[in-house]
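Of the protein chains in this complex, all but one are displayed in their positions.
Right after this comes subunit A.
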Amino acid sequence: MIQLKNIEKVYRTTTIETVALNKVNLSVEKGEFVSIMGPSGCGKSTLLNIIGLLDEPSKGQVEIDGKQTNGLSDAQLASFRNQTLGFIFQSFHLINDLPVLDNVELPLLYRNVSSAERRRLASEALEKVGLSNRMKHYPNQLSGGQKQRVAIARAIVGQPEIILADEPTGNLDSNMGNEIMDILLTLNQRDNATIVMVTHDENMAKRTHRLIRLFDGSQVS
C-alpha cells in the first residue's frame, strides 16, 4: 500500500544542512496499522508528511497504492490526498468558524459531491465516532477528545484507504487517548483502513500491528 524507497530529507539553509531523514525504507501493507516512534526531532512528522504528500523527499521514491508520486503536479497531488489519504493531527486543526458538520464535510468540498450527499456522508462519519448529537456545535464548544473525534470523522468521511495520524492522542488525557485509539482500531479492523500513526506513547504503539522506531532520521527498527 505504501512503499518508501531510500527516502532522504535534508533541510538546507545558507549555513546549515540538517538531515531529517536518512535512507528510510518502509513498506506498509493494506489493512496494516503501523506506529512510528522516536524522540522529538528524529523525523517522525517529516516522514508522515512525506507519506501524506504534504512534503517532498530530497531523495528517494514514494509509492502509494501502486502509484509513483514523485513528479506529480500540484493538482494531481491534491487529488491524491483528497481521494486516498485521511489526516488526523495532534492539534486537531479544526476550523473554528465552521460548525462540526461543515468541518467534517471539508474533504468532500474539494470533490464533485452534491451538498445533500456531503451532508449525508458527514453525518454518517460523525455517527461512527459517536458525535451525531454535536453536528451543529462549533469546535470551541467541544472537549479535546470530542475535537479529535471530529478530526477522525473528517479523516474518514471521504473513505480514504490510508489514514495518517500525527500524535492523535498527544493533546489528550489517557482516558480520552484510549477512546481515540479504540476508534482508530475499530476503523482498522472493521473498515480495513491502513493506518500510520506517529506517537510518543509506548502503550498506544503496542496496540498497533507494527512499530517502527526512528532515531536521528534513520530507521532503527
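Basically, a residue touches a chain if its C-beta (ideal position, glycine included) is under 8 Å from a C-beta of that chain, and two chains touch if they have at least 3 such contacts; residues count from 1.
Note that contacts and distances are computed from a predicted model.
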item	value
Listed names "Tryptophan synthase beta chain", "succinate dehydrogenase", "NADH-quinone oxidoreductase subunit K" or "Putative ABC transport system permease protein", matching UniProt entry of the absent chain	"Putative ABC transport system permease protein"
Sole residue of A:115, A:186, A:203 or A:221 that reaches the chain not shown, by the stated touch rule	A:115
Among A:38, A:52 or A:145, residue touching the chain not depicted	A:52
Missing-chain contacts mapped onto subunit A	45-46, 49, 52, 54-55, 74-75, 78-79, 81-83, 87, 89, 91, 93, 95, 97-99, 102, 106-107, 109-111, 115, 154, 158
